[in-house]
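For this depiction, one protein chain was excluded, whereas all remaining protein chains were kept in their positions.
Moving on to subunit A:
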Amino acid sequence: MSKITDMTDTHNWSGQRLVTADELLFEAPREKHFMTGSEVLKEAVKRCTVDASVSYPITPQSEAAHLIGELWAEGYVGTYFRGENEFGVMSEVAGCAMAGARTITTTSGPGTLRAMENFAQWSGTRIPCQLILMARGINSPLTIQPDNLEVSYMLETGCQIWYAENVQELFDMSIAAFVVAEKPDVHVPIITVVDGFFVSHTREAVMLPADDIALFPYEPYKSPLPPIDSETPPGRFLRDPFVMKSNYISYATHASWQFEIRSAVERSRPYAEHFLDGLVHTTGSEDAEIAFVTCGTASHQAKEAERELMKLGIKSKVIKLRTIRPFPEEELITALEGVKHIFVPEFNVVGWLEKEVKKALYKKTEADIVGGPRVAGGMSMPAEAIIKEVMEKINPGKGA
(Lines give C-alpha, C1' and ligand atoms only; values in the text may rest on other atoms or scores of the structure.)
Protein backbone atom coordinates (compact mmCIF):
# COMPACT_ATOMS: atom_id res chain seq x y z
CA MET A 1 0.00 0.00 0.00
CA SER A 2 1.26 3.46 -0.90
CA LYS A 3 2.02 6.09 1.70
CA ILE A 4 1.92 9.85 1.29
CA THR A 5 5.50 9.96 2.62
CA ASP A 6 6.66 8.12 -0.49
CA MET A 7 5.99 11.27 -2.57
CA THR A 8 8.95 13.28 -3.91
CA ASP A 9 9.08 16.54 -5.87
CA THR A 10 9.25 14.63 -9.14
CA HIS A 11 7.52 11.29 -8.51
CA ASN A 12 4.40 10.16 -6.69
CA TRP A 13 4.05 7.29 -4.22
CA SER A 14 3.76 4.71 -6.99
CA GLY A 15 6.88 5.96 -8.77
CA GLN A 16 5.04 7.70 -11.62
CA ARG A 17 6.71 10.86 -12.90
CA LEU A 18 4.66 13.93 -12.01
CA VAL A 19 3.56 16.03 -15.00
CA THR A 20 1.29 18.97 -15.68
CA ALA A 21 -2.23 18.44 -16.95
CA ASP A 22 -1.22 19.95 -20.30
CA GLU A 23 1.56 17.40 -20.71
CA LEU A 24 -0.66 14.51 -19.66
CA LEU A 25 -3.63 15.54 -21.79
CA PHE A 26 -2.10 17.22 -24.83
CA GLU A 27 1.62 16.53 -25.19
CA ALA A 28 2.42 12.99 -24.03
CA PRO A 29 2.45 10.42 -26.87
CA ARG A 30 -0.53 8.06 -26.89
CA GLU A 31 -1.13 4.46 -27.90
CA LYS A 32 -4.30 2.77 -29.04
CA HIS A 33 -6.13 0.40 -26.66
CA PHE A 34 -9.50 -1.37 -26.80
CA MET A 35 -11.39 -0.95 -23.53
CA THR A 36 -14.71 -0.55 -21.79
CA GLY A 37 -15.65 2.69 -20.06
CA SER A 38 -15.08 1.11 -16.65
CA GLU A 39 -11.58 -0.02 -17.67
CA VAL A 40 -10.83 3.39 -19.12
CA LEU A 41 -11.88 5.08 -15.89
CA LYS A 42 -9.39 2.86 -14.05
CA GLU A 43 -6.71 4.04 -16.49
CA ALA A 44 -7.62 7.68 -15.90
CA VAL A 45 -7.59 7.32 -12.09
CA LYS A 46 -4.23 5.54 -12.37
CA ARG A 47 -2.76 8.72 -13.87
CA CYS A 48 -4.29 11.20 -11.38
CA THR A 49 -2.33 10.65 -8.13
CA VAL A 50 -5.64 10.06 -6.35
CA ASP A 51 -5.49 10.17 -2.56
CA ALA A 52 -8.78 8.52 -1.74
CA SER A 53 -11.65 6.61 -3.30
CA VAL A 54 -14.80 5.38 -1.59
CA SER A 55 -16.92 2.65 -3.16
CA TYR A 56 -20.33 1.10 -2.96
CA PRO A 57 -21.83 -1.30 -5.48
CA ILE A 58 -24.64 -0.36 -7.80
CA THR A 59 -25.03 -1.31 -11.42
CA PRO A 60 -23.62 -0.11 -13.81
CA GLN A 61 -20.81 1.60 -11.89
CA SER A 62 -19.83 -1.38 -9.67
CA GLU A 63 -17.14 -2.57 -12.05
CA ALA A 64 -15.50 0.88 -12.19
CA ALA A 65 -15.49 1.06 -8.38
CA HIS A 66 -13.95 -2.41 -8.10
CA LEU A 67 -11.27 -1.57 -10.69
CA ILE A 68 -10.31 1.54 -8.71
CA GLY A 69 -9.96 -0.83 -5.74
CA GLU A 70 -7.46 -2.84 -7.78
CA LEU A 71 -5.49 0.35 -8.28
CA TRP A 72 -5.27 0.75 -4.52
CA ALA A 73 -4.00 -2.84 -4.21
CA GLU A 74 -1.42 -2.03 -6.90
CA GLY A 75 -0.29 1.06 -4.98
CA TYR A 76 -1.65 3.78 -7.28
CA VAL A 77 -4.41 5.11 -5.01
CA GLY A 78 -3.66 6.37 -1.50
CA THR A 79 -6.62 4.90 0.34
CA TYR A 80 -9.72 2.97 -0.67
CA PHE A 81 -12.65 1.77 1.34
CA ARG A 82 -16.27 0.72 1.03
CA GLY A 83 -19.03 2.90 2.43
CA GLU A 84 -22.11 1.73 4.31
CA ASN A 85 -24.46 2.90 1.55
CA GLU A 86 -24.48 5.72 -0.99
CA PHE A 87 -25.32 8.37 1.62
CA GLY A 88 -22.40 7.11 3.69
CA VAL A 89 -20.12 7.07 0.64
CA MET A 90 -20.82 10.67 -0.32
CA SER A 91 -20.43 11.79 3.31
CA GLU A 92 -17.09 9.97 3.50
CA VAL A 93 -16.01 11.53 0.24
CA ALA A 94 -16.79 14.92 1.81
CA GLY A 95 -14.67 14.04 4.82
CA CYS A 96 -11.72 12.91 2.70
CA ALA A 97 -11.88 16.01 0.49
CA MET A 98 -12.31 18.43 3.41
CA ALA A 99 -9.15 16.94 4.92
CA GLY A 100 -7.28 17.80 1.72
CA ALA A 101 -7.39 14.52 -0.23
CA ARG A 102 -7.93 14.29 -4.01
CA THR A 103 -11.03 12.10 -3.88
CA ILE A 104 -13.13 10.26 -6.44
CA THR A 105 -16.19 8.06 -6.29
CA THR A 106 -18.72 6.62 -8.67
CA THR A 107 -22.44 5.99 -8.50
CA SER A 108 -25.50 5.30 -10.62
CA GLY A 109 -29.28 5.72 -10.64
CA PRO A 110 -31.02 5.24 -7.26
CA GLY A 111 -27.65 5.49 -5.49
CA THR A 112 -27.43 9.06 -6.69
CA LEU A 113 -30.78 9.92 -5.15
CA ARG A 114 -30.04 8.12 -1.91
CA ALA A 115 -26.97 10.32 -1.52
CA MET A 116 -28.67 13.50 -2.71
CA GLU A 117 -28.30 15.71 0.36
CA ASN A 118 -24.55 15.39 0.14
CA PHE A 119 -24.16 16.95 -3.29
CA ALA A 120 -25.45 20.33 -2.16
CA GLN A 121 -23.29 19.98 0.95
CA TRP A 122 -20.26 19.18 -1.24
CA SER A 123 -20.66 22.38 -3.23
CA GLY A 124 -21.49 24.43 -0.12
CA THR A 125 -18.20 23.37 1.43
CA ARG A 126 -16.39 23.86 -1.88
CA ILE A 127 -14.61 20.53 -1.98
CA PRO A 128 -13.08 19.72 -5.37
CA CYS A 129 -13.95 16.01 -5.41
CA GLN A 130 -15.10 14.14 -8.49
CA LEU A 131 -18.15 11.93 -8.92
CA ILE A 132 -18.31 9.75 -12.00
CA LEU A 133 -22.04 9.34 -12.57
CA MET A 134 -22.77 6.35 -14.79
CA ALA A 135 -26.39 7.20 -15.44
CA ARG A 136 -29.19 4.63 -15.16
CA GLY A 137 -32.91 4.65 -14.44
CA ILE A 138 -34.16 5.59 -10.98
CA ASN A 139 -37.81 4.72 -11.01
CA SER A 140 -40.02 1.89 -9.84
CA PRO A 141 -40.35 -0.71 -11.17
CA LEU A 142 -36.67 -0.86 -10.49
CA THR A 143 -34.45 -0.88 -13.52
CA ILE A 144 -30.76 -1.19 -14.22
CA GLN A 145 -31.17 0.12 -17.74
CA PRO A 146 -29.35 3.20 -19.02
CA ASP A 147 -31.51 6.29 -18.68
CA ASN A 148 -30.18 9.68 -17.62
CA LEU A 149 -33.15 11.04 -15.68
CA GLU A 150 -31.09 11.35 -12.49
CA VAL A 151 -28.99 14.06 -14.10
CA SER A 152 -31.98 16.40 -13.84
CA TYR A 153 -31.86 15.98 -10.06
CA MET A 154 -28.20 17.03 -10.03
CA LEU A 155 -28.59 20.22 -12.04
CA GLU A 156 -29.19 22.61 -9.13
CA THR A 157 -26.84 21.10 -6.56
CA GLY A 158 -24.18 23.75 -7.21
CA CYS A 159 -21.77 21.18 -8.65
CA GLN A 160 -20.10 21.43 -12.04
CA ILE A 161 -21.54 18.91 -14.51
CA TRP A 162 -19.66 17.65 -17.56
CA TYR A 163 -20.99 15.04 -19.96
CA ALA A 164 -18.82 12.52 -21.85
CA GLU A 165 -20.01 10.90 -25.08
CA ASN A 166 -17.68 7.89 -25.27
CA VAL A 167 -14.78 6.12 -23.58
CA GLN A 168 -12.18 8.51 -24.99
CA GLU A 169 -14.03 11.53 -23.61
CA LEU A 170 -14.51 9.75 -20.29
CA PHE A 171 -10.74 9.26 -20.01
CA ASP A 172 -9.78 12.82 -20.95
CA MET A 173 -12.63 14.49 -19.07
CA SER A 174 -12.11 12.66 -15.79
CA ILE A 175 -8.48 13.80 -15.73
CA ALA A 176 -9.29 17.39 -16.74
CA ALA A 177 -12.12 17.41 -14.20
CA PHE A 178 -9.73 17.17 -11.24
CA VAL A 179 -7.58 19.95 -12.65
CA VAL A 180 -10.47 22.37 -13.17
CA ALA A 181 -12.26 21.49 -9.94
CA GLU A 182 -9.06 22.14 -7.97
CA LYS A 183 -8.39 25.62 -9.40
CA PRO A 184 -8.52 27.90 -6.34
CA ASP A 185 -11.10 30.25 -7.89
CA VAL A 186 -13.32 27.31 -8.93
CA HIS A 187 -12.90 24.67 -6.24
CA VAL A 188 -16.35 23.14 -6.38
CA PRO A 189 -17.13 19.46 -6.93
CA ILE A 190 -17.45 18.09 -10.41
CA ILE A 191 -19.79 15.44 -11.69
CA THR A 192 -18.57 13.71 -14.84
CA VAL A 193 -21.54 11.96 -16.42
CA VAL A 194 -21.61 9.11 -18.92
CA ASP A 195 -24.59 7.10 -20.02
CA GLY A 196 -24.40 3.81 -18.12
CA PHE A 197 -23.87 0.59 -20.12
CA PHE A 198 -23.66 2.48 -23.44
CA VAL A 199 -20.27 3.79 -22.26
CA SER A 200 -19.43 1.87 -19.08
CA HIS A 201 -19.85 -1.58 -20.61
CA THR A 202 -18.99 -1.15 -24.28
CA ARG A 203 -15.50 -1.66 -25.61
CA GLU A 204 -14.09 0.98 -27.93
CA ALA A 205 -10.75 2.12 -29.30
CA VAL A 206 -9.17 4.67 -26.97
CA MET A 207 -5.88 6.55 -27.14
CA LEU A 208 -4.01 6.54 -23.82
CA PRO A 209 -0.72 8.11 -22.73
CA ALA A 210 1.83 5.88 -20.97
CA ASP A 211 0.98 4.90 -17.38
CA ASP A 212 4.34 5.93 -15.90
CA ILE A 213 3.23 9.58 -15.69
CA ALA A 214 0.61 11.14 -13.46
CA LEU A 215 -0.82 14.49 -12.37
CA PHE A 216 0.91 16.53 -9.69
CA PRO A 217 -0.82 15.97 -6.34
CA TYR A 218 -3.62 18.18 -5.07
CA GLU A 219 -2.45 21.19 -3.05
CA PRO A 220 -5.07 21.62 -0.27
CA TYR A 221 -3.47 24.80 1.04
CA LYS A 222 -4.69 26.56 -2.09
CA SER A 223 -8.22 25.75 -1.04
CA PRO A 224 -10.66 28.66 -0.63
CA LEU A 225 -11.65 27.12 2.71
CA PRO A 226 -9.01 25.89 5.14
CA PRO A 227 -8.66 22.10 5.12
CA ILE A 228 -9.81 20.46 8.33
CA ASP A 229 -7.34 19.62 11.05
CA SER A 230 -7.40 19.54 14.84
CA GLU A 231 -7.84 23.33 14.95
CA THR A 232 -10.34 23.55 12.12
CA PRO A 233 -13.11 21.00 12.54
CA PRO A 234 -15.50 20.36 9.67
CA GLY A 235 -18.55 22.54 9.49
CA ARG A 236 -17.22 25.20 11.84
CA PHE A 237 -18.61 27.86 9.53
CA LEU A 238 -22.08 26.39 9.90
CA ARG A 239 -22.27 27.04 13.62
CA ASP A 240 -22.22 30.81 13.73
CA PRO A 241 -25.29 31.93 15.72
CA PHE A 242 -26.00 34.74 13.27
CA VAL A 243 -25.99 32.33 10.36
CA MET A 244 -28.18 29.75 12.05
CA LYS A 245 -30.88 32.24 13.02
CA SER A 246 -33.68 33.46 10.82
CA ASN A 247 -33.01 37.14 10.49
CA TYR A 248 -31.76 39.65 7.95
CA ILE A 249 -28.08 38.87 8.53
CA SER A 250 -28.73 35.18 8.13
CA TYR A 251 -30.52 35.95 4.86
CA ALA A 252 -27.61 38.07 3.63
CA THR A 253 -25.08 35.39 4.51
CA HIS A 254 -26.96 32.56 2.89
CA ALA A 255 -27.72 34.54 -0.24
CA SER A 256 -24.10 35.57 -0.64
CA TRP A 257 -22.91 32.03 0.04
CA GLN A 258 -25.23 30.57 -2.57
CA PHE A 259 -24.30 33.15 -5.18
CA GLU A 260 -20.65 32.48 -4.43
CA ILE A 261 -21.02 28.74 -5.12
CA ARG A 262 -22.65 29.49 -8.46
CA SER A 263 -20.05 32.15 -9.21
CA ALA A 264 -17.36 29.53 -8.63
CA VAL A 265 -18.98 27.33 -11.29
CA GLU A 266 -19.03 30.32 -13.67
CA ARG A 267 -15.32 30.87 -13.06
CA SER A 268 -14.64 27.37 -14.38
CA ARG A 269 -15.54 28.42 -17.95
CA PRO A 270 -12.09 29.51 -19.19
CA TYR A 271 -10.42 26.45 -17.67
CA ALA A 272 -13.01 24.08 -19.14
CA GLU A 273 -12.68 25.90 -22.46
CA HIS A 274 -8.96 25.08 -22.46
CA PHE A 275 -9.02 21.50 -21.22
CA LEU A 276 -12.11 20.42 -23.17
CA ASP A 277 -11.17 22.33 -26.32
CA GLY A 278 -14.40 24.30 -26.14
CA LEU A 279 -17.60 23.82 -24.18
CA VAL A 280 -19.50 22.65 -27.26
CA HIS A 281 -18.33 20.53 -30.19
CA THR A 282 -20.09 20.90 -33.52
CA THR A 283 -20.08 18.38 -36.37
CA GLY A 284 -21.96 18.30 -39.67
CA SER A 285 -22.78 21.04 -42.17
CA GLU A 286 -21.86 24.53 -41.06
CA ASP A 287 -24.70 26.12 -43.08
CA ALA A 288 -27.37 23.62 -41.95
CA GLU A 289 -30.87 24.82 -41.07
CA ILE A 290 -31.44 21.76 -38.87
CA ALA A 291 -29.47 21.27 -35.66
CA PHE A 292 -29.42 18.61 -32.96
CA VAL A 293 -28.48 19.84 -29.50
CA THR A 294 -27.26 16.87 -27.51
CA CYS A 295 -25.06 15.47 -24.81
CA GLY A 296 -23.71 11.99 -24.06
CA THR A 297 -24.55 9.07 -26.31
CA ALA A 298 -27.49 10.96 -27.81
CA SER A 299 -24.75 12.90 -29.61
CA HIS A 300 -23.48 9.70 -31.17
CA GLN A 301 -26.96 8.75 -32.38
CA ALA A 302 -27.56 12.28 -33.67
CA LYS A 303 -24.32 12.07 -35.67
CA GLU A 304 -25.57 8.84 -37.22
CA ALA A 305 -28.80 10.63 -38.16
CA GLU A 306 -26.85 13.58 -39.55
CA ARG A 307 -24.94 11.26 -41.90
CA GLU A 308 -28.14 9.55 -43.05
CA LEU A 309 -29.90 12.88 -43.61
CA MET A 310 -26.93 14.02 -45.69
CA LYS A 311 -27.49 11.01 -47.97
CA LEU A 312 -31.06 12.28 -48.43
CA GLY A 313 -29.67 15.68 -49.37
CA ILE A 314 -30.70 17.29 -46.07
CA LYS A 315 -28.01 19.26 -44.29
CA SER A 316 -27.91 19.14 -40.49
CA LYS A 317 -25.44 19.59 -37.67
CA VAL A 318 -24.90 18.21 -34.19
CA ILE A 319 -24.04 20.59 -31.36
CA LYS A 320 -22.74 18.48 -28.52
CA LEU A 321 -22.76 20.16 -25.10
CA ARG A 322 -19.75 19.05 -23.09
CA THR A 323 -20.62 21.03 -19.98
CA ILE A 324 -24.11 21.35 -18.54
CA ARG A 325 -22.99 23.34 -15.48
CA PRO A 326 -21.80 25.86 -16.45
CA PHE A 327 -24.31 25.84 -19.30
CA PRO A 328 -22.60 26.96 -22.55
CA GLU A 329 -25.27 29.46 -23.53
CA GLU A 330 -23.18 31.83 -25.64
CA GLU A 331 -21.43 29.00 -27.47
CA LEU A 332 -24.79 27.39 -28.21
CA ILE A 333 -26.28 30.61 -29.56
CA THR A 334 -23.24 31.10 -31.83
CA ALA A 335 -23.39 27.50 -33.07
CA LEU A 336 -27.11 27.90 -33.87
CA GLU A 337 -26.70 30.87 -36.20
CA GLY A 338 -28.81 30.36 -39.32
CA VAL A 339 -30.61 27.31 -37.87
CA LYS A 340 -34.40 27.11 -38.31
CA HIS A 341 -35.23 23.80 -36.60
CA ILE A 342 -33.64 22.60 -33.35
CA PHE A 343 -34.10 19.03 -32.12
CA VAL A 344 -33.09 17.84 -28.65
CA PRO A 345 -32.83 14.01 -28.61
CA GLU A 346 -32.66 12.60 -25.07
CA PHE A 347 -32.41 9.34 -23.13
CA ASN A 348 -34.93 10.30 -20.44
CA VAL A 349 -38.64 10.85 -20.04
CA VAL A 350 -38.67 14.40 -18.64
CA GLY A 351 -36.59 16.16 -21.27
CA TRP A 352 -34.28 17.95 -18.88
CA LEU A 353 -31.92 18.98 -21.67
CA GLU A 354 -34.80 20.39 -23.70
CA LYS A 355 -35.74 22.56 -20.70
CA GLU A 356 -32.15 23.74 -20.37
CA VAL A 357 -31.92 24.55 -24.07
CA LYS A 358 -35.27 26.38 -24.13
CA LYS A 359 -34.33 28.41 -21.08
CA ALA A 360 -31.00 29.41 -22.61
CA LEU A 361 -32.53 30.29 -25.98
CA TYR A 362 -35.67 32.08 -24.77
CA LYS A 363 -36.12 35.18 -26.96
CA LYS A 364 -32.64 34.63 -28.39
CA THR A 365 -33.57 32.54 -31.40
CA GLU A 366 -36.44 32.39 -33.84
CA ALA A 367 -35.80 28.73 -34.54
CA ASP A 368 -38.42 26.16 -33.69
CA ILE A 369 -37.30 23.94 -30.79
CA VAL A 370 -38.52 20.34 -30.76
CA GLY A 371 -38.00 18.39 -27.55
CA GLY A 372 -37.38 15.03 -29.12
CA PRO A 373 -37.09 12.34 -29.99
CA ARG A 374 -37.07 11.11 -26.44
CA VAL A 375 -36.64 7.57 -25.17
CA ALA A 376 -36.68 6.37 -21.59
CA GLY A 377 -36.11 3.39 -19.35
CA GLY A 378 -32.94 2.41 -21.16
CA MET A 379 -34.38 1.96 -24.63
CA SER A 380 -31.96 2.59 -27.46
CA MET A 381 -32.52 5.54 -29.77
CA PRO A 382 -31.93 4.42 -33.34
CA ALA A 383 -30.93 7.02 -35.90
CA GLU A 384 -34.20 6.21 -37.72
CA ALA A 385 -36.18 7.58 -34.76
CA ILE A 386 -34.32 10.87 -35.02
CA ILE A 387 -34.74 11.02 -38.79
CA LYS A 388 -38.48 10.33 -38.41
CA GLU A 389 -38.80 13.24 -35.99
CA VAL A 390 -37.03 15.54 -38.43
CA MET A 391 -39.05 14.45 -41.45
CA GLU A 392 -42.35 14.85 -39.64
CA LYS A 393 -41.35 18.40 -38.84
CA ILE A 394 -39.92 19.53 -42.15
CA ASN A 395 -42.08 17.32 -44.37
CA PRO A 396 -45.37 17.14 -42.42
CA GLY A 397 -47.75 14.31 -43.18
CA LYS A 398 -45.30 12.53 -45.45
CA GLY A 399 -42.99 11.07 -42.83
CA ALA A 400 -39.47 9.81 -43.42
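Following the convention adopted for this analysis, a residue touches a chain if its C-beta (ideal position, glycine included) is under 8 Å from a C-beta of that chain, and two chains touch if they have at least 3 such contacts; residues count from 1.
Rule of thumb we're sticking to: contacts and distances are computed from a predicted model.
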Complex member absent from the view - protein name from UniProt, among "Carbon monoxide dehydrogenase", "Permease protein of sugar ABC transporter", "Phosphoribosylformylglycinamidine synthase subunit PurQ" or "Cytochrome bd-I ubiquinol oxidase subunit 2": "Carbon monoxide dehydrogenase"
Sole contact to the chain not displayed, among A:F34, A:F81 or A:F259: A:F259
Residue among A:H33, A:H66, A:H201 or A:R267 touching the omitted chain: A:R267
Residue of A:A120, A:L225, A:M310 or A:V350 touching the missing chain in the full complex: A:L225
Interface residues of subunit A (partner: the chain not displayed): 126, 183-185, 187, 222-226, 236-237, 239-243, 249, 252-253, 255-257, 259-260, 262-263, 266-267, 269-270
